[in-house]
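The complex appears here minus one protein chain, its other protein chains still in place.
Chain IDs A, B and C follow the sequence of writing; residue 1 opens each chain.
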Amino acid sequence: MSRELATYVLRRFAQLLLIVFIAVSVNFLIPRLLPGDPVETAIARLQAGGGQQSVDVQAVAKVYREKYGLDQPLGAQYLNYWRDLFHLELGVSFANFPEKVSTKLANALPWSVGLLSLATLIAFSAGSLLGALLAWPGAGHAIRAIVPALMVLASIPFYLLAIIIIYVFAVVLKVLPPAGGFDTTRIARLDLGTVLDVVKHAVLPLCAIVLGNVGFWALGMRSQMVSVLGEDYITFAEAKGLGPWRIFFRYGMRNAMLSQVTALALAMGAVLSGAVLVEVVFNYPGLGTLLYVAIRGQDYFVIQGVVLLLIVTLAILLFIIDLLYPLLDPRIRR
Amino acid sequence: MTALIELVGVAKTYAAGFRQTTTALSDVTLTLSKDVPSTTAIAGESGSGKTTLARIMLGFIAPTRGEVRYRGKNVQRMSGAERRDFRREVQPIFQDPFDVFNPFYRIDHVLEIPVRRYRLAHSRSQAKALIEDALKRVGLRPQDTLGRFPHELSGGQRQRVMVARAVLLRPKLIVADEPVSMVDASLRATILDELRTLNRELGISIVYITHDLTTAYQICDNIVVLYQGHVAEAGSVERVIRDPRHPYTQLLVSSIPLPEAARSWGREEIKAEFAAPRASVGCRFAPRCPHALDVCWSELPPRFALEPDRLAACHLFRDLPLAPSADLAASFAPAEIPSPREAGRGLG
Amino acid sequence: MSEGEANGAGAPILVVEDLRVAYDTLAGPAMAVDGVSFSLKAGERLGLIGESGSGKTTMAMALLRLIRAPGRIVKGRVLLDGRDILTMSVGELREARLRDIALVPQGAMSSLNPVMLLEEQIADGILAHAPRTPRAELARRIEALLRGVGLDPSVARKYPHQLSGGMKQRAVMAIATSMRPRVIVADEPTSALDVVVQRQVMQTLGRLQGGLGAAVVLIGHDMGLIAQFADVVGVMYAGKLVELAPVEEIIAAPRHPYTRLLIDSLPSIAAKKRLIGIPGLPPRLVDLPPGCSFAARCPYAFARCRTETPSLQSTGGNRSAACHLYPEAQALPPLGAASGEARP
Partner (left out) sequence: MSGGLKGLRMKLAERRIGGVLILGLAILALIVLFSLVGPLFVDAHNAHVGAMTPRRPPSFDHWLGSDSQGRDMLTLLVYGTPNTLKMGLIAGIIGVGLGLVFGLVGGSLGGAIDTVIRVVADALLTVPAIAILVIIAGNLDRMSTNIMALVVASLSWMFTTRTIRAQVLSVRERAYIEVARANGESEWEILFREIMPNLMPFAVASFVGTVGSAILAVISLEALGLGALEETTLGNTIYWSQQSAAILRGYWWWWGPPIVVIALIFLGLFLTSVGFDRFANPRLANRA
């Protein structure tokens, strides 16, 4: 038992390392594999598109050349790349030269992680419960009317949903702020007012991600639950004379959740991609917006840094989900 | 006696986790004659290795040790032409009558392919006649069977189609792996009787893999009883099933539920052995054996010849001579020439 | 073979009257159980035998009112000690299940919740009926139940996947007998087990039943198994009970042609004989032909069989059969020369 568990954890950890390895290698290789000298291309782009900020192009070019080290053999470049990573040396931002990329990432990360995990948690639990109820014969008829709505929600990309939500709630109804993570005119202080302000700004982006996800989880759970309810152990539980809610939660949902959690691990990548765009639409101060601004400003090291961080964050989230799975399933087999 | 198929010291082990192996089948030598069509049962419970033996015989898996020779040629090292002959002449019948049909095709597919691949017919009409004849032989009406999809037939009908498929090829040997365990009771007897008829009328040897000793007794002349990959007892069915001597065979036979008051289980419960350790040295049955001796725990019992037509691998018989040959068939009942009565029925 | 206590006169504990269960299919309703009636006294063992599609499993489910869509109970009564299970309130039904009538299901492998400890699954049933059972008492009962089915009490702390097939079947029996039910419905309890384990499990079931004095309905497809266990055998064909008789009598001299052909088709180890199956196929339950469902396969069938459905009638003694040969015939006449096989 414990040995199987150890094998399982080790395997999952290897998967985590593999994802990080792929992410780093892709980041390293793609600029070098694509035609043209990446440094020249980047500088040319910077000069062409960098009208809005005054950049010391020479300084930037110097940093670029050092960072890339194109005169060295590829293997050495690759090793250097890894060494820099271990020192969290991700380069500097051009848009805010010479601010370090790692500082920018550190500022943005909490916003993204907070928004994403809260939204996923809400959407996943609410969706799963809703889906289980949809499959439950004793749950009344009215609830089934929402299935078409769930189908529509599940199919629309949630950054489009975000646009609609902003228009309705911030532009037409004007009940909540349309953009940002906090009121920039406030003095940063940890008090109730600040907290409320942050919460107020988070409501709409949160809603966009939750609404965009809840249908997916509900429909997935419904079909899982339908198949679980057909299992023999449900019939036997009924034959034992158990009450309906006991059967619903301990025998039905408890088992249907196993595949829901597996699905969660598989869907996190898509959820994260969608959340990045929601941040952009709301100009939310997280990684998504940082990425967007960096792309617009051709701030290449920032782009790389965000991409790397997104992948690693996700890999760690998945690893956590994987570690939780054996708690749910005593068989630890997948 | 010229051999049709020979299993020589065949064993199969599987990797089971880290540096561990499970023995699915251990040291089976068995020769089936080419001249006299035989019926041999391989019997055992789940985990006995009987299906492994069947699949090795069919060439679907390679043995870990030993070899299978068909007409003297090692099955794993055959030329293309030899392999084709082997494939045609040694035919399987499987347990699950639902899984043997590709759901994408009509019933005809499974009958037409072999006719084409083995060039059994020179023309389309001849092929059709062959197929229809084979179906009729197993009691199916071609017009009700051909052109249908598998799910439109019942389990019994599908299993008969598989028998018809085997008939079509006129094989030398049919290896039937639990052919009726998933078929309704009222149809089982018919299918088993068809197998027996193939043996008598077409001279096809039958290897019948089963967990059910009563059907083994009815359609086979000889039997090999396996326990956890090892031969427990082998010989003629009259000896082994009607008068079992190995403690395991005795337990098996006494546990058969028979609709006869005279053969009641009685009210006395036999002891249940849960998670009996899989003995790795010594007799595999020792943990469950009511007569186990000290030697049973340390030494694998050799095969003793109890009678000319029966052997048992059990230390209880250590005073008796060892079996004369590694070949299990040496302890089978002498092959009998089909009696006139049976021959007469066969022709009729 | 019947137990002494079974013979003690007394009102039957389980009475089934004209039970009908239909499955709604796209081709129309299929009557899976079609007017079945029987009764059972405490301590009695009834074996219901039938092939797949004979309605025997539906029958088991209907006795506990566990029929699910697309199936539905059309009519009939299942009287448990005089109370009709089919009309009692949902709360009463929940009370009655396990306490009065318990199920030993077909797939023990899949009847246990894979993510719950065995002790939780046993406790669940007990707590549903006696919510205020103290913890210590509960633990004691679980241990006693496991010992009762021949399992080591340490099994309580295991998950189903850690148990072998035979152990799971025993665990299920421990749950089924946890509230000392008066009727046990066992639906092919050994269908996936090896013969030796099958024998052990059936003997354990017999011992538990004897201890509780409960009536048992054993559903199965294996005449041998039923004969080893039951006192009375009911034969089902196409949703109907076609014969009902004490076990020795039905095996020695079956009255219904189907029963006879079924018994004749059984291989035995007494003597080698030619195996003869029943010709034809079981009918599809949607749009059954008029008359007797077995007529098309019956060597005794005559004109009346194809127009008029026979009902279960007494054929003397405590035996009954649904066949137009009776009451004229005293016993099933020998088969014509066509079968080529003499009666033993």
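As a convention for this text, a contact is a pair of C-beta atoms (placed from the backbone, for glycine too) under 8 Å apart; a residue touches a chain by one contact, two chains touch by 3 or more.
Being a predicted model, the structure only gives us computed values, none of them experimental.
The chain omitted from view is touched by exactly one of A:Val9, A:Ala61 or A:Ile156, namely A:Ile156. Listed residues C:Pro70, C:Pro299 or C:Gly316: the one in touch with the omitted chain is C:Pro70.
Although one chain is not drawn, the whole complex shows that of B:Ala24, B:Val75, B:Val110 or B:Val138 it is B:Val110 that touches it. For chain A, the residues touching the chain absent from view are 15, 18-19, 22-23, 26-27, 30-31, 34-36, 38, 41, 137-138, 141, 144, 151-152, 154-157, 159-160, 163-164, 166-167, 170-172, 178-179, 222-223, 226-227, 230, 238, 244, 265-266, 268-270, 272-274, 276-277, 280-281, 291-292, 295-296, 300, 303-304, 306-307, 310-311, 314-315, 318. In the full complex, chain B touches the omitted chain through residues 58, 60, 84, 87-88, 91-92, 94-96, 99-105, 110, 113-114, 117-118, 162, 165.
Quick note on the criterion: only the chains that are shown with their structure count from here on.
The touch graph of the protein chains shown is a line. Centroid analysis (C-alpha atoms only) places A farthest from chain C.
Per-chain Cα centroids separate chain A from chain C by 55 Å. With each centre defined as the average position of its C-alpha atoms, the distance from chain B to chain C rounds to 32 Å. Contact of a single residue of chain B with at least two other chains is seen at no position.
Across the assembly, chain C contributes no residue that touches 2 or more other chains.
The part of chain A that touches chain C in the complex is made up of residues 231-233, 235-243, 246, 250-251, 254-255, 258, 328-331.
Those residues of chain B lying in contact with chain C across their complex are 45-46, 154-157, 184-193, 196, 211-215, 217-219, 241-242, 251-253, 255-261, 264-265, 267-270, 272, 274-275.
The touching residues of chain C, when paired with chain B in their complex, are 1, 51-52, 150-152, 164, 166-167, 170, 194-200, 202-204, 206-207, 221-228, 248, 251, 261-263, 265-270, 272-279, 281-282.
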